[in-house]
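Yeah, one chain of the complex is gone here, protein chain that is, but the others are all in their spots.
== subunit A ==
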Amino acid sequence: MNKPSTSTKLQRGLSVMLLTSLVLSGCTDGGGSTANENSGKDGGTAVANDGPFGKYEPPIEVSFVRNLSDVVENNVLGVLKNETLEDNRWSRLYEEKLGIKMKYDWVVKGNPTSDQYLQKINVTLASGDLPDFIPVNATQLKQLADSDQIEDLGAIYEKYASPMTKEVLRQEGSSPFDAVTMDGKLMAIPQVESSIERAMFIWIRTDWLEKLGLQPPKTMSDVLAISKAFTEKDPDGNGQKDTFGLGVTKDLWGGAMGLEGFMAGYKAYPSIWIENSSGKLEFGGIQPEVRKALQALQTMAKNGEIDQEFGIKDGGKVSEQISAGKIGMEYGEQWNSIWPLQLGKDNDPKSQWQAFPIVSESGETPKVPLKFSTTRFWAVKKGAKHPEALVKLFNMHLEKNWGETEEFNKYFAPPEAESVWQLSPVTPYPLKKNVEAFRAIDAARKAGDTSALKGEAKTIQEKLDMFASGSKEGFGLWGWERIYGAQGSMGVVDQYDKNKQFLMEKFVGAPTPTMVERDATLKKLQNQVFVNIILGEPIETFDKFVNDWKQLGGDQITKEVNEWYASTK
């Protein structure tokens, strides 16, 4: 998850301002001249009108489609009076600096992974009435490429991507490009997502730990003991046995209240493809370690440490329980303190949560599984007049937020509307930006001087200061303090990173043919069996599941995945 931050600072160094105008606009208002020299950071790598930041004269129009999330609708457009989805600081910037006007063919409410959005985009693909630039997932990309409807972007990317774009898109290796390269052609620009942002932590209510005289966990048996104590020793002190040790949702996996981190404690990685000792890929969900982890969960559920009703509760429902102070532990990502935990904090200011590193059964340092998280690829409709405009948008988005001419406060996360970056249709970001920001803040904190921080780190530090001030407004920033503060989750990421604990998913290609056919069935089967085992079905059901999984296409998928894997070597 991309993490915005805030600042009240509005000043910019004069030199930065000058540079901005030179690089981004100065070179294009030369009226009759066609080849102004390129000034500033790109050091003359391209002719101004045709470089990574070249402006179209007259302006061009390109069409998009997009989703409108609740966050953008309420927290961005809801508070910014003079901006709409079609006309806002990003669209104005793109038009002013690049000469690119944006038009949305349609807008659907919901998140980019929501069913509504998926349906709408699938229907758009089926109708053949594509926008110029279309954000797709791996399956859709493969269909588009197979039917020869999109442009090969290889040469365009090489020519137009700014050095920063090229660097950012390669930050976690070549996987994102492996995923979009078909027959040697670059069929889309991957909008890279940070995998390490998806690392799991154990979020625990530390006020309960203290109350019951417990220590943070070092091994899985500590985790189980804490869960048991949270359930049985009445940590909320209301005299009733109405608390749960561990929060779980009916979907089992996910960035909040998911089980990936718990299972990793048993060396089980049930939602990713891993490499076995002989260098072959295999599916994590059918390994014997998963059985062991399920067994443990079943015992917990039997003891009442997991809500017997979790099987029908989605994230929203479980977060209601958390905010009501009924759950003391959950596995999730670094942002969980902002949602859902801040809800609980708001309800009960005395409650306190902290992210701890995940632990293993034996006490050795566990691997932290990371799902390949780049799922959005930007394809360009075949015959679109200006395919390179897409690359220019990428360049500009990165430059304006993290480049030398950054106006982070204006374009990424101004205090009044922190998610303003989402108004841009393309939203790439440096993959380690958050942990880097933490490192900068932490170093400054240890040195006792935070005044030299800049950019994103500075805006985050301002939040931390505001929280530390104890003001009412600052209280709402508790979630941020839990991420970037001295005990913050980012400190754990830092530790994971330095210990080289990350276990990256190995399969990153488009779904194989059998996967396309069988994935829905197999996922359903897996979810159903796992939920039922946790709720008390005999553990032997797992063995049957493994057999079923293999027979229902799993073996074939494994074969195809390994063929793909061999082809990338």
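One rule holds for everything that comes next: a residue touches a chain if its C-beta (ideal position, glycine included) is under 8 Å from a C-beta of that chain, and two chains touch if they have at least 3 such contacts; residues count from 1.
Here is the rule we use: contacts and distances are computed from a predicted model.
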Checklist outcome for this item: By UniProt, of "Zinc finger protein", "Binding-protein-dependent transport systems inner membrane component", "L-lactate dehydrogenase complex protein LldF" or "YjjW family glycine radical enzyme activase", the chain left out is "Binding-protein-dependent transport systems inner membrane component"
Item to check | Contact with the hidden chain (one of A:Asn347, A:Thr521 or A:Thr568) | outcome: A:Thr521
Item to check | Of A:Asp87, A:Glu158, A:Glu309 or A:Asp348, the one touching the omitted chain in the full complex | outcome: A:Glu309
Next on the checklist: One chain isn't shown here. Among A:Lys101, A:Lys211, A:Lys280 or A:Lys317, which residue touches it?
Outcome noted: A:Lys317
Checklist outcome for this item: Note that subunit A touches the absent chain at residues 115, 118-119, 122, 125-126, 128, 139-140, 143-144, 146-147, 149, 250, 308-309, 311-313, 317, 516-517, 519-521, 524-525, 527-528, 530-532, 535, 548, 552
